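Report on the structure given below.
All protein chains but one are shown at their positions in the complex.
In order of appearance the chains are A, B and C, and numbering begins at 1 in each one.
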Amino acid sequence: MRFAPTEEQAEFRSAVKALLVDTCDIAAVRASWGGEVGRHTEVGQGNGRVERAWKGLADMGVLGLLVPEADGGMGMTQDAFVGIAVEAGYAGLPDPLIETAAVAPPVLASSSEPLASELLARIASGEVTVGVGFGESPLVPCASTADWFLILTGTAAHLLDASAVDITPLSSVDGARHLGRVNWSTAASTVLVSSDSDAAVLTAARNAAVTFSSATLVGLSHRMIDMTVEYVGERHQFGVPIGSFQAVKHELADAALGVEFAEPLAFNAAHLLSVGEDATVAASMAKSRASRASQVASDACLQLHGAIGYTVEHDLHLFMKRAWALSRQYGDFRSHRAVVRRALLGS
Amino acid sequence: MRFAPTEEQAEFRSAVKALLVDTCDIAAVRASWGGEVGRHTEVGQGNGRVERAWKGLADMGVLGLLVPEADGGMGMTQDAFVGIAVEAGYAGLPDPLIETAAVAPPVLASSSEPLASELLARIASGEVTVGVGFGESPLVPCASTADWFLILTGTAAHLLDASAVDITPLSSVDGARHLGRVNWSTAASTVLVSSDSDAAVLTAARNAAVTFSSATLVGLSHRMIDMTVEYVGERHQFGVPIGSFQAVKHELADAALGVEFAEPLAFNAAHLLSVGEDATVAASMAKSRASRASQVASDACLQLHGAIGYTVEHDLHLFMKRAWALSRQYGDFRSHRAVVRRALLGS
Amino acid sequence: MDLTWTESEQRFREECREWLRANVPAEPLPSGDTSEGFAAHLEWENLLHSAGWAVVSWPAAYGGRDATLWEWLIFEEEYYAAGAPQRITQNGIFLLAPTIFEFGSRAQQDYYLPRMSAAQDLWCQGWSEPNAGSDLAGIKSRAVRDDERGGWVLSGQKTWTTRGAFSTHLFGLFRTDPEAERHRGLTYFLAPLTAEGMTVRGFGRLDGDEGFAEVFLDDVFVPDDDGTTETMAAGGILGEVGQGWGVAMSTTSSERGLTLRSPGRFRAAAARLLELAHDQIAAGVDLDPAVLDAVTDAWIDTEAYALYTLRDVTGVVEGTPAGARSSYNKVFWSELDVRLHEAALDLLGAEAELDGSWMHGYEFSLSGPIYAGTNEIQRNIIAERVLGLPRK
Partner (left out) sequence: MDLTWTESEQRFREECREWLRANVPAEPLPSGDTSEGFAAHLEWENLLHSAGWAVVSWPAAYGGRDATLWEWLIFEEEYYAAGAPQRITQNGIFLLAPTIFEFGSRAQQDYYLPRMSAAQDLWCQGWSEPNAGSDLAGIKSRAVRDDERGGWVLSGQKTWTTRGAFSTHLFGLFRTDPEAERHRGLTYFLAPLTAEGMTVRGFGRLDGDEGFAEVFLDDVFVPDDDGTTETMAAGGILGEVGQGWGVAMSTTSSERGLTLRSPGRFRAAAARLLELAHDQIAAGVDLDPAVLDAVTDAWIDTEAYALYTLRDVTGVVEGTPAGARSSYNKVFWSELDVRLHEAALDLLGAEAELDGSWMHGYEFSLSGPIYAGTNEIQRNIIAERVLGLPRK
């Protein structure tokens, strides 16, 4: 029994953190915001990508972490990825990291098609990104820049290249999302894996998206809390730092409490994915808690920043809006609790 | 438009409050606790009644407030009673006041049986109490001392005298409850009003029980908050009254906030009963809020009292346990919210 | 209790409803906190004023129709139910006007109020400063006496000035006695933003609107009041010199209290929320029962707020205003507004993040617990001034 990352995993995570501090600072996140996004025009003209960070992640092997060694990856397991997803959240990295590097690879690796193998290699090298969507006509972040799309319906994983889909760009509250609704036509040729052939791979893909978006939310929440701790330690009112008021302390303590107990659930789900067990309930537990914790943290952090947090010039909103979006993507607090409820109580 | 008691109602309520301060002090409540109640033996040997208060209420006309003048009552409407139910809650009066004086009279008055008229007169004079239960085999407080039982099933109001029912005494967490499960046999002769003949009277009886138990909970919550305000103003820790800590302030403010906004809902439901409109949704709104507010208030008040509140020697538990019981009697927070939900959304 | 409207009140409601039905723009105007939207809203204000609906509860002489408080409630209910535009004049009408009514000279009332109701003068609030937000008494902007010119010279910086970039006038507190501490030695000033020495810098709110501004005052001259229109146009003082705190507190309690947040706004939002829920149910969207509970909770709380307000208005009408209890009001409506919008986002599920009216409304609702005295401050007030807990 040992519930902690290995020393090697912890060191790798630290290196990724250092890379992101360097390549994905707040200015980079801000610059990734999109100009086409109606009322957010003043923020940026970006495309939802931080290329320098992406290149660094490829160079370090993060993008190929779950790609088999035979395809040029590191052939590692999901418990090595979960801490990295937390760091990506902490940095506010807008790129489709968990989709490209953690959801797609196991699905591709389960296929014997030559295309799949080729794509794995190009994922590991950072050449392509993959957009992931749930359902027939899904909302997909980073849709405008994705090279490939992996669409998970109830019964199959469909793989489509960007030219095979029709994307309607949609404006998200998070200007870095570059969301698109993906429309496409099912065909036998689009099916990469079906539930008849390999249901476990489909389930694992769903669970990976849920698990790693939970981990990302944990990171985002930590970031918002850290920003707020710093702010309330500096901001003075009534002659003292506002962080010395007990109401402020307790609001932040509660925010931290929620994140603290969401985190092990995400790590547990990643562990189950690693050992090939069904992680459905575990992933839903994680997303239910991480989504709610991120909401509690957002609310507390905005409130404690007061009016300054309510401006686009302050950085808080960059993280908060990402949390709002991710807390509902791949299922929200309540829908994931319902998964657990049905597993426990049948209804 | 005028949403406030009349001057006359307000004065009457004040007089009732004064009576209860005098006749139903904490010692009287404590003495009403029962000796047969297993683990609470040390508290009292009472029968769940405060006779002196009951007599006073009869003398003042409270018990006959809703009894027609022809039957010896005051022939007033429910909006004159709601403030009194709040005061009964504030005092912690254990007697079956709302059942005897507010639920039973309109049902009895709708019947043309001579027995009904006789009973109304005896209610007004304080000679008899009525236990009220919902369902086929209900839990009824003050069951051992009730002279009559009014059992509301889905389709009828049954009236039974104490000799016609079989009571299994049950121990409640609130030692003043003297709860019994009432078993009895339906017969044509037990039906006082049926839904075929007068569905509105049955609905109003249900709504009266729900509305006035909400008002009672409002009073109980006010009492617990007042006790706590007093305690935290006196109790010193770290060299200051603990009431000066912001966490204590905010916990009490939140408790008060819940009660503050539950109260008008109870008054509104009583008003609808007064004017003969269907109060089902209004009563459920009130009970949903009053139940929840009383729970928030109990939790806050116990927590802020600390260990002393956790003793039977301190008075807080007398009110808190009554709130626990009443918040679930006649439907709890969630089941009443469900009534509103179905009315709004159909499911 | 009498929870019915009189016949005359019902007629008043009919009249409101009819006019609004005929005049509210079919398409919602662009946000009044953007430059293009502001112009459209100004037009709407002119229309409202010309029809006598701008300030229903004011005297006719100032552009109102002498409506009762009950009628005002009815008007608000109909206004929001009709989906009529937000009021860009609201900082003046709801925050400054009550103060002018209470502390202004007759000449000031006659000059400022008609211009305000006609949207000729558009007022913004100069309360917060970079180091004075929740702690309003920490104000550092100052006004120095200039006996030679006969007036006061204002300098300093105000911030978080809602719609400051589009307004024409500022009201705010300035320190006139540099020796006095905290809330003593402050004076309540009025000044045009066009005055020499004023600089306004707009900046963005997180909901994407540009509605915030910083106002820099660099030796802005406000002349003494000689009762002439000319000097009043150049600004003035409300109440006595040095008494600004008391004057401001009266405005603050209007802001926190009944006047700003009539239940109409929340009832209209609750009605839209129910509509959205019915639409989603009809569309066969798989909704967790807990989402329907969230909708129901928000609806019940809206009703509770509406009833609470009726009780409060009864109190005001009968001479027992809410006082410090208005802090209950502020906390409740601001947190209710968040819950109403959260429930809508929950109904929308993954589509909640899309830029739309509910997300926009949600973002706006998040400012409620912050502005007009943070809810932390309000809870202190409830605990100390309503419940009677010790201050220290």
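By our rule, a residue touches a chain if its C-beta (ideal position, glycine included) is under 8 Å from a C-beta of that chain, and two chains touch if they have at least 3 such contacts.
The shown structure was predicted, so the numbers you read here are calculated from the model rather than taken from an experiment.
The chain that is not drawn here is touched, among residues A:Arg30, A:Lys55 or A:Arg341, by A:Arg341. Which of B:Arg177, B:Arg206, B:His222 or B:Arg289 touches the hidden chain is settled by the complete complex: it is B:Arg177.
Touch with the chain omitted from the figure is made, among A:Ser288, A:Thr311 or A:Ser327, by A:Ser288.
Touch with the chain omitted from the figure is made, among A:Arg30, A:Lys55 or A:His250, by A:His250. Residues 1-6, 79, 225, 229, 232-233, 240-241, 243-244, 246, 248-250, 252-254, 256-257, 260-262, 264-265, 267-268, 271, 274, 285, 288-289, 337, 340-341, 344-347 of chain A touch the missing chain (whole complex, contact as defined above).
Within chain C, the residues in touch with the undisplayed chain are 289-290, 293. On the side of chain B, touch with the chain left out of the figure occurs at residues 37-40, 42-43, 139, 170-174, 177, 179, 236-238, 242, 245, 247-248, 299, 302-303, 306-307, 309-313, 317, 320-321, 324-325, 328-329, 332, 334-335, 337-338.
The working rule: only the chains that are shown with their structure count from here on.
The centroid of the Cα atoms in chain A and the matching centroid in chain B are 52 Å apart.
Contacts with at least two other chains are made by residues 376, 379 of chain C.
Shown for chain B are the residues in touch with two or more other chains, namely 246, 250.
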